[in-house]
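Missing here is one protein chain; the remaining ones are kept as they sit in the complex.
Each chain gets a letter, A, B and C, in the order it is written, and its residues are counted from 1.
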Amino acid sequence: MTTQLSRQELAKRIASDIPEGSYVNLGIGAPTLVANDLPEDQEIILHTENGMLGMGEAPETARVDPDLVNAGKQPVTALAGASYFHHADSFGMMRGGHLDVCVLGAFQVAENGDLANWSTGALGAIPAVGGAMDLAIGAKHLYVMMDLLTKQGESKLVTTCSYPLTGLGCVSRVYTDFAVFDVTPNGFAVRELFGDNTVGELSELLTLELADETHAARA
Amino acid sequence: MTTQLSRQELAKRIASDIPEGSYVNLGIGAPTLVANDLPEDQEIILHTENGMLGMGEAPETARVDPDLVNAGKQPVTALAGASYFHHADSFGMMRGGHLDVCVLGAFQVAENGDLANWSTGALGAIPAVGGAMDLAIGAKHLYVMMDLLTKQGESKLVTTCSYPLTGLGCVSRVYTDFAVFDVTPNGFAVRELFGDNTVGELSELLTLELADETHAARA
Amino acid sequence: MIDKSVSSVADAVAGIPDGATVMIGGFGRAGQPVELIDALIEQGAGDLTIVSNNAGNADVGIAALLAKRRVRRVICSFPRQSDSWVFDGLYREGAIELELVPQGNLAERIRAAGAGIGAFFTPTGVGTQLAEGKETREIDGRVYALEYPIKADVALISAFKADRWGNLIYRETARNFGPIMASAAVTTVVQVDEIVQLGRLDPETVVTPGIFVDRVVALGERPWLKDGVFIGGVDLHGRPLESAHDRAEAEGGA
Partner (left out) sequence: MIDKSVSSVADAVAGIPDGATVMIGGFGRAGQPVELIDALIEQGAGDLTIVSNNAGNADVGIAALLAKRRVRRVICSFPRQSDSWVFDGLYREGAIELELVPQGNLAERIRAAGAGIGAFFTPTGVGTQLAEGKETREIDGRVYALEYPIKADVALISAFKADRWGNLIYRETARNFGPIMASAAVTTVVQVDEIVQLGRLDPETVVTPGIFVDRVVALGERPWLKDGVFIGGVDLHGRPLESAHDRAEAEGGA
């Protein structure tokens, strides 16, 4: 079991799962890579929680506009068809369940869909949450994009999160470098394996029971 | 005791109490007359709860705009400096206490400032409330404009309202054809008498204890 | 390509099932989606719950829908008007249920549904018949009543212009309930004068972002505008002031 997708490959994989016409929020960090791989011949509308729908790519340096930034405070552009709104309206849009997909990074995802991605719980660290908890509950489908293992080789898919929670039972699907997992009422199900990985090997690696739904996903 | 102001005179009296720069909502019916007497050389901004600040007077017939109406669904115009907003924002503006003055009609006002103006409580009547309850609690100062007596000669200033309530303890002042009354922690106080009316006579007429604050108001 | 435009009012209201909760925008005539209501009548859905500020005037719009006995229940703030005889008759007959809600609570409950708020404490109505039985609480010295969101299966609204992504702008006080109802319904259907090219609506001035909109139908410029400029010459219902006689009557009635 050796196959691991790169971040770029994984971003492309996620992009291919987002249907045309979707309203999508891409979290800060790796998830922003997904934007680059959205098919150019399809219209997918990006939301940024600081008050915009129809976000476009980064401008060239000489065209940076300090008034036009994304949630990561990086310069962006506006597509034809964009709209601006204030923070209460923007988070109402999320909380009200109007976004189709949100893609976030994570420290851990639990079998019941609990998400931990805002704090490592380290003593003395300055806490900061931003929109993480709102994003966690703010879309019809919450996709997590993350490495399957920590740098120390520990599984980030867990029975119960040990890190402070961001949201309860909110994750729909987890895209990792080894495989794609769905969160089901019975725990994690492998939806898709990359390369030569197998469900059995993954189950052993993660010490988690994994349902095999790779067949269903292909059907 | 014979002096009674006409509706027009009373409207003028109310208008003279509204300082320049005030944000004002004039309720449906007699209170709309106040608009005609606002001093032309002063700027007072009228709110209509169906979504506008900076409401102007009625247009001439050929310039009626079906998209531009007041809360009474009558045609109006927009002044330079006007703005439009949706119903949730408009009632948020009221509920949040941003209007300075609201002038409403009433069936009854009680000593504690309770207002009854939305329903006679008649059996079998079709109930309808509109914005009455929102207006009752939706301004820093709620002024009531009404005849002091019913057609049957009963006092509309009462110890306790017998009609269904619109709002609790919300009335600041009552402008009537006989006198102006303030609602105080100790009940009604006469703020201003019209013509040859006296506090004693009014108290007898209404069978209510009335404080005499006519001196204070003049000071 | 995203294209939310549909070519007819019939397509716009297709699929609304019996028993649906339908929000209908407008405050009096302003912003009332008259053509969509007519299409809903034609479409035939019944046993409806209608959420709207009023409960119909004369024999048109919501009143016509009520007259066909398609409506089981009305949630509104002001059903009783000088010409609300259709609602009045049904109500007296016991043939229609009414939930009467103060206008600002109605607006806030619709907004709460769109914004994912579970419930909220409002000062409006406290101590009155309309808050009887509701949970109350004193917060910071003031008493509030707890109110719950009003969601809908479908919203029928009228806006001024749209683009194919469903972004909307409104006109004057016809904006009223449109933006909040658009956010509170599973399916939002909009009638507009014109569907303009994508990018023609200034992103600063879009009032309802397209995310809240599902279907848009263009009906042509409203009669009191010409090439986007107000020309007037109509009464409050948008009917032309055709003759001097009409004008005199309208003046008498104003």
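Quick note on the criterion: a residue touches a chain if its C-beta (ideal position, glycine included) is under 8 Å from a C-beta of that chain, and two chains touch if they have at least 3 such contacts.
Note that this is a predicted model, so its numbers are computed, not measured.
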Task: Chains shown that the absent chain touches, full complex - done: A, B, C
Task: Identified contact with the non-displayed chain, of B:Glu43, B:Glu57 or B:Glu204 - done: B:Glu43
- [ ] For the chain that's not shown, point to the residue among A:Arg13, A:Arg95 or A:His141 touching it.
- [x] A:Arg95
Open item on the list: In the complete complex, the non-displayed chain touches which residues of chain C?
Closed with: 108, 112, 115-123, 137, 139-140, 142, 144, 148, 169-172, 202-205
Open item on the list: Take the complete complex as the reference. Which residues in chain B touch the chain that isn't displayed?
Closed with: 20-21, 23, 43, 45, 47, 52-54, 78, 80-85, 88, 91-99, 138
Open item on the list: Using the document's contact rule, name the residues of chain A that touch the chain not shown here.
Closed with: 48-52, 58-59, 61-70, 73-75, 78, 84-88, 90-92, 94-95, 114, 119, 124-134, 137-138, 164-168
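One rule holds in what follows: only the chains that are shown with their structure count from here on.
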- [ ] With one step meaning two chains touch, work out the least steps from chain A to chain B.
- [x] 2
Task: Central subunit by CA centre of mass proxy - done: C
Open item on the list: Please identify the chain with the largest separation between its CA centroid and the CA centroid of chain A.
Closed with: B
Task: Centre distance in Å when chain A and chain B are each reduced to the mean of their C-alpha atoms - done: 55
TODO: Please compute the C-alpha centroid of chain A, do the same for chain C, then give the distance between them in whole Å.
DONE: 37
Task: Residues of chain A engaged with two or more neighbouring chains - done: none
Task: chain C, residues touching no fewer than two other chains - done: 111
